[in-house]
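Heads up, one of the protein chains got dropped from this complex, but the rest are sitting where they should.
Moving on to chain A:
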Amino acid sequence: MDGERRASQALSSGLPEGGAGGESPGDGGPVPGSSGSSALLQAEVLDLDEDEDDLEVFSKDASLMDMNSFSPMMPTSPLSMINQVKFEDEPDLKDLFITVDEPESHVTTVETFITYRIITKTSRGEFDSSEFEVRRRYQDFLWLKGKLEDAHPTLIIPPLPEKFIVKGMVERFNDDFIETRRKALQKFLNRIADHPTLTFNEDFKVFLTAQTWELSSHKKQGPGLLSRMGQTVRAVAWSMRGVKSRPEEFMEMNNFIEMFSQKINLIDKISQRIYKEEREYFDEMKEYGPVHILWSATEEDLVDTLKSVASCVDKCCKATEKRMSGLSEALLPVVHEYVLYSEILMGVMKRRDQIQAELDSKVEALTSKKADTDLLTEEIGKLEDKVECANNALKADWERWKQNMQNDIKSAFTDMAEENIHYYEQGARGSCLTWNSQIPVL
């Protein structure tokens, strides 16, 4: 069951869609040949649209895979395993496998924090080795995300799990929180790995491979704090100007993003609420079965009947528990990730608008002949290129994102429906079996 679910997750997230490799300045070169082969890949993938095929493919390699072992000897993350297996015919395409595990608490005089073990397996030439094992803390992930956003302002960078969960948290480091975070961090890294552009980002490579001290010194390079602050101020200034000349397609995109954000947030709330109600139902049911057993102690003639009812209730209880865990594993994380994505999308939109605003202001300056025309014209030329690149990058990434989103949402809800079907089947079957002898009609 688990494998199947993750298989469908991987299906959706692991596809580098055909799209022009976003060549943004400062990136580590375009991705050679990726467009061509990914088109081929798409065809492959579309054929495998039945769950059974995934299952078959998966189970072939089940013997190789030990879900619980995290030995560095083979790709152990089911996610990455499925990715590998899916692209069986073209093993070269998926060449980066990442797992995040083994949270460990570190206590210093100043603070307490958690590090996670990151294992990377790769066959890429530009990596010095085929396996890497490093430890990273949440701060490091934040750093990576920041660098990616800087390098690719109009690409849709995957979301990181939140810093804190506001409500219901007593302690920052309780087990559920850590486990949820671990899974989300793993998702984050794999989404980057599957992104046609981001996967070749230099900072990403350093993140995956550098030892702790190496990372620290690498972090210190690059634009300093002051220049970053300057950027932020300029960004705020541009955004204040408003969006006057946003192209039509981006207006549409923006509308979609706003609606989507609203809806996905509602769905997140609804799903969390359902989980809560199910939990409370489960708590009450736990008491329900035993009451019947208690009663059977005083009723000689009804003992069998009462015990049967109790047994059915208990079975229902167990099935509820399973349904809850299915919900929390399949649906809730996906919905929540897209809640975070909706915020990211709004940020991407803003940055695109900023880049355009920069151009617009220079053009305005030119027309009002306020400064040196030659210099301005040169600058405008560069900015026009920048805007065009940014827009194209976003457009391509947007299509890719939408496709992934549809697949992810579809999977998640299909899984939820499956869980519910299973839950009711358990109930019906269990009851029938229990009552078989006593109700001839059944």
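Structural remarks
We take it that contacts are C-beta pairs under 8 Å (C-beta built on N, C-alpha and C of every residue); 3 or more make two chains touch, one makes a residue touch a chain; residues count from 1.
Here, contacts and distances are computed from a predicted model.
Of the names listed as "TATA-box binding protein associated factor, RNA polymerase I subunit A", "Glycine cleavage system H protein", "Sorting nexin-4 isoform X1" or "Transmembrane and coiled-coil domain-containing protein 6", the one that matches the UniProt record for the absent chain is "Sorting nexin-4 isoform X1". The hidden chain makes contact, of the residues A:Thr180, A:Thr305 or A:Asn391, with A:Thr305.
Interface note: of A:Phe113, A:Trp143 or A:Trp435, the residue touching the hidden chain in the full complex is A:Trp435. Contact with the undisplayed chain is limited, among A:Leu142, A:Leu375 or A:Ile421, to A:Ile421. Contact with the chain not shown here comes from a single listed residue; of A:Leu142, A:Met259 or A:Leu375, that residue is A:Met259. Against the chain not shown here, chain A presents residues 255-256, 259-260, 263, 266-267, 270, 273-274, 277-278, 280-281, 284-285, 287-288, 291-292, 294-295, 298-299, 301-302, 305-306, 308-309, 312, 316, 406, 409-410, 413-414, 417-418, 420-421, 423-425, 427-428, 431-432, 434-435, 438-439, 442.
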